[in-house]
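Encoded as structure tokens, here's the structure I'll be asking about.
Heads up, one of the protein chains got dropped from this complex, but the rest are sitting where they should.
== chain A ==
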Amino acid sequence: MTPVEPREPVATAPVGVVLEARNVIKRYGHITALDGVDFELRSGEILAVVGDNGAGKSSLIKALTGAIVPDNGDILLDGQPVHFKGPLDARKLGIETVYQDLAVAAALDIASNLFLGRERRRPGFLGNVLRMLDKKGMRAEAERSMAELKFRLPSIGSAVEALSGGQRQGVAVARAALFAKKLAIMDEPTAALGVRETGQVLDLIQAIRQRGLPVVLISHNMPNVFEIADRIHIMRLGKRAAVVSPKTHTMADVVAIMTGAAKFEEPAASASR
């Protein structure tokens, strides 16, 4: 495995579409999980994906991260069609995913966790022949990116198990931010966390957007979604029921669309292109 250079700040066109899905269909036997869903992530935004259980939220995310292969439909990254055969394909193209359960190695330190699976080697003979890790370089880089994200942590050399749950998830989120070239997908990143810790992670996600990286946030938690999302993609029955702005719609509106109690009213200014 070759070490990956850290992400350069993404040049952001105002309404450039980073990731798009068109008419994606996925069936499991008789069950249609995705029934022609469309999806659009614009550069520099936090797009929340909400929906009731079974609405196709997680199938959509799996299709976007390569965890499942759709039966039909197109996925476009920066306007180019892509075909992911597995999660590694999506990662190679710059899509990083953060999972709900804390995907960290507890006994390893923060810097080791940030670079886990993408360790850097020292230059020259030591790295090429003896395959020695560049521990100092990785530490410095880890410290730099944590400072840039304004995420407060104890010493970068302390074991992840010494951290709080929020700080641990912060490490996983920062890892995605460090390596995602195109976008980061956060799948219920705060579901296992308390209120204060959730706040830390939400701040971190906003810091990532400020650096220019678009984020897809899957969440059940409406207040969290309304706190940080720029737009809200609402799933219902395997389709995109609507995309609304938290500025023009209330939580009650969103829940109504989610459950089918209300139809989406077309002229929502911020949702149209």
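Odds and ends about this structure:
We adopt the following convention: contacts are C-beta pairs under 8 Å (C-beta built on N, C-alpha and C of every residue); 3 or more make two chains touch, one makes a residue touch a chain; residues count from 1.
Going forward, contacts and distances are computed from a predicted model.
One chain of the complex is hidden; its UniProt record names it "ABC transporter permease", one of "Pimeloyl-ACP methyl ester carboxylesterase", "ABC transporter permease", "Lactate utilization protein C" or "Septum site-determining protein MinD". Residue A:Arg121 is the one among A:Arg121, A:Lys181 or A:Arg211 that touches the chain missing from this view.
Only one of A:Val17, A:Leu76, A:Met132 or A:Ile228 touches the absent chain when the whole complex is considered: A:Met132.
Taking the complete complex into account, A:Arg91 is the one of A:Arg91, A:Arg139, A:Arg209 or A:His233 that touches the chain left out.
Mapped onto chain A, the interface with the missing chain covers residues 1, 87-88, 91, 97, 99, 101-108, 112, 116-119, 121, 130-133, 161, 175.
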